[in-house]
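Okay, here's the structure, questions in a sec.
A single protein chain has been removed from this complex, and every other one stays in its place.
Each chain carries a letter (A, B and C) given by its place in the written order, and its residues are counted from 1.
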Amino acid sequence: MTANGSRVFVSGNDAVALGVRLARPHVIAAYPITPQTAVVERLAEMVEDGSLRTEYLHVESEHSALSACIGASAVGARTFTATSSQGLLYMVECMHYASGGRFPVVMMNANRSLALPWNIYNDQRDSLSQLDSGWIQVYVEDAQEALDMIIQAFAIAENEKVLTPVMVNLDGFVLTHTYELVEVPTQEAVDRFLPPFKTTNKMSFEAPKNMAFTATPAHYTEFKFQQHQAILDAATVIADVDHSFGEQLGRYYGGLLDAYRVEDAEFVLITLGSVTGTARVVVDQLRAEGRKVGVIKLRYLRPFPVEELRSLTRNAWALGVLEKNISIGYEGTVFTNVRSALSQNGTTQEILNFVAGLGGRDISRGDIAQMFERLSSVATTHPANRVIFVNLGVETA
Amino acid sequence: MSQTVSRPLNASTLDEREFFYGHKACGGCGGSLAVRLALKVLGERTFTAVPAGCMSAVGFVYPQLAFGSNAIISTFPGTASMLSGIAAGARALGIPDFHAVGFAGDGGTADIGIQALSGAIDRHDRIIYICYDNEAYMNTGVQKSGLTPFGARTTTTPAGRRLRGALTQKKNMFEIVAAHGIEYAATASVGYPQDYLNKIDKAKSVSGTSYIHVFAPCPTGWGTGSDVSIELAKDIVDCGLWYLAEFENGEFRLNRDPKQFTPIQNYFNKQGRFKHLLPEDIEQIVKHRDREWARIRKQWIRISPPPAVAGEE
Amino acid sequence: MIEVRWHGRGGQGAFTAARLLGAAAALFENRHALAFPSFGPERRGAPVLGFTKIDDHKITDRSAVTECDYVVVLDETLMSPKIAVGLRAGGKLIVNAASPAPYRDWAGAGDLLALDATSLALRIIGRPIANTAMLGALIAWTGLVRLESALRGIEEEMPQRLAAKNVEVLRQAFAIAGENS
Partner (left out) sequence: MSRHTVRPPFQPKHIADFPCGTCDEAGHLVETLSSWRTSTPEVNLQLCTGCLRCYLLCPEGMIVKKNGKVAIEFDFCKGCGICAHECRSDAIRMIARRE
């Protein structure tokens, strides 16, 4: 494939840095935090060896990292930042600011659990707690998808119909620190795929602007409606970008979601991120034993794949939503989103919420096989409690 | 004051109890020594706040909790603000005779935590803020901080052909803090342990805010052996790249004014992070050092250092 | 799928060896591999683990390695009776030691092999960095990847100033191991 330059054996963090270099950002402002650090380290090395020409700011905190990116975007520069967990939370004010101002910043987030207690390992409570921040959110399954989605994220964010910041999420350590084979596209192929950033949503001497202004009750709602509509419309842009990426660079990812052996599945597991890979192995094993099971990988959580999810799960007897998250005091956030999408489906299939992998706890093949077991028993017995903590280490009765 | 008779504070009169051990810091860590010594001076009536960084990552991994006295992890930006809250709460509850002490790293103090520190000093809160300075974000693997010295290699200031390490000088935190009109501020080093003990002891009786900036080498981050941390922390003072000073009653005072600096080269040679420096880099560092000392000697009042204890010339 | 568990201490390069093995298989033998460290802060001196998975098709399962085919111990002071827990029958426990004698019955279901990697590294590199020597011994005794691929892996993945000496260490370790397999 001429579009792919070289094959390398790199970590998820390295793959993100390679994607960023190919996307030619004008400004990078990021603050180090485990497990994201190798991204900002590789980018610093690329600046030093001259292979990445960009303004690399050593900012003093995550709040300033995103604030600086907004400033750069406000003069028309393409900007990138990367963070994780506590750092993501420390920039939340700026996240709503970036989306409200329609600044197409691209950010990588290494999914890591939230304090307290402190924990540096993987789960998804950081990004899932920010679904309402007005950012497009995509979750990747491996290092190749991480590299590719960084490039696609700029194409989506900067599309003038979208003009919305995009967060690319990859699982801390499980993806950021795991080395695997990655195809690296050539700069020419990426330059053809990703046009330079052009926008009128910027200050300039040619057309001086006042930005990020105040709106009174008379006008505020309309700005929010615009933002909301832009993310809903982004679904078509996402599909187009996925398609042209497949045509030009040879890898299709399926747009809003990716389904595996779901066509005739009686029991379907819906999940996101790298745990999908373990689920694929279990699906193959159970299929070999004649069991009709499948797995759906939600790639985007905003916009949410409502239609696709409805059509793919219509015939399933029971569904499970596996997420490394719990909205404390109720249920998993992804579970809430999935049930809402399926509620107008008119179907009555049972649906369970598997809360697993918090704070880096391992999700084994056996755990996933048990989830399918539970789905097959529940199809008939409609349990009262649908939120199941997987692998809780102690009794609770 | 808990100590009725005030005997000179030294290794033999120091509280024999240990309030920080069983921690998972790298062997030879200067920061863990700075925490250990300070907590021994402050005693058991202490509330300690430690932000994200090495000391919390190595000290509080449940169920291994290595602080022998009260201790709590703060958010990364919020060490000083949490300390202000602890002090205010204890005051409101009428708890007598306590110390609220914070241990934050160089980045935790000069970068992400500087805003909260400024607020606490401005309120004259009765807290002791200790910055253990190992000159980079070590817990996340040696990235540049605002206190990374010029020329030092870190993973975000690589030393290659085009750029040779950090391009900025250390932020002057001691004078930034002093400019707030703080009651007491001092610079120290684990290479001069007695001087460090004296300054912690003095901070105990300050009626407002006190700030101690203690130099604390990091073998892992600097590419040195684990046994030379104290030697390096002494070398840096002797070669003039760091100074021992105090700020009190609105006046600066130098505790040590070396007639002759030891050669900078023998401080740099022991560390991997400076190995790449070219002669012109060293020259620039020396020029900056001499300019700083000229300014300090002109502006600061010099007194004779307090009586040094045997073994510490 | 073949799974290898590497034991070392923070700063000894256990994970570098795990990564070199993965790179050799993935880049030069048209196979697929994952290489990952035991996640967490690596304190100098603290015991750490590294893992390599190698297969003929893309590896999507990233759950923890509970069983493995080979255990490689870079630092003899890490040896303990439980060192080979999870080692599959017919697997190999490979230790960096002058002699395997003291560890005869610690190999669990596998067999025990030893190579004095530290002295080999001291001789060639001048520092007790045993990771590439242990990689050489592993591939000599298991045929996991060809010597040629491992050598190219080092040239590809290691900075120039380190590559030459490490290539030499790997070559000699491979030869020594080959003689007494």
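Here is the rule we go by: a residue touches a chain if its C-beta (ideal position, glycine included) is under 8 Å from a C-beta of that chain, and two chains touch if they have at least 3 such contacts.
Quick caveat: nothing in here was measured; it's all calculated off a predicted structure.
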Touch partners, limited to displayed chains, of the chain removed from view: A, B, C
Candidate in contact with the missing chain, chosen from A:P117, A:G366 or A:P383: A:P117
Sole contact to the chain not displayed, among B:Q64, B:T168, B:S205 or B:N266: B:Q64
Residues of chain C in contact with the chain not shown: 9, 43, 45-47, 75, 77-78
Positions on chain B where the hidden chain makes contact: 11-12, 14, 16-30, 32-33, 36-37, 62-71, 190, 193, 219, 225-231, 310-311
Contacts of chain A with the absent chain, listed as residue ranges: 116-117, 393-396
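Going forward, only the chains that are shown with their structure count from here on.
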Geometric centre distance via CA averages, chain B-chain A, whole Å: 40
Chain A and chain C, separation of their C-alpha mean positions in angstrom: 34
Shared interface positions of chain B, touching two or more other chains: 57, 139
Sites on chain C at which at least two other chains make contact: 41
For the chain A and chain C complex, residues of the former touching the latter: 7-9, 34-35, 120-121, 141-142, 173-175, 177-181, 274-278, 280-281, 360, 362-365
Interface residues, chain B side, partner chain A - complex: 52, 56-57, 60, 62, 73, 75-77, 107, 110-112, 114, 137, 139-141, 143-144, 146, 155-158, 160-163
Partner chain C, residues of chain B touching it in the complex: 24-27, 57-58, 139, 219-220, 226
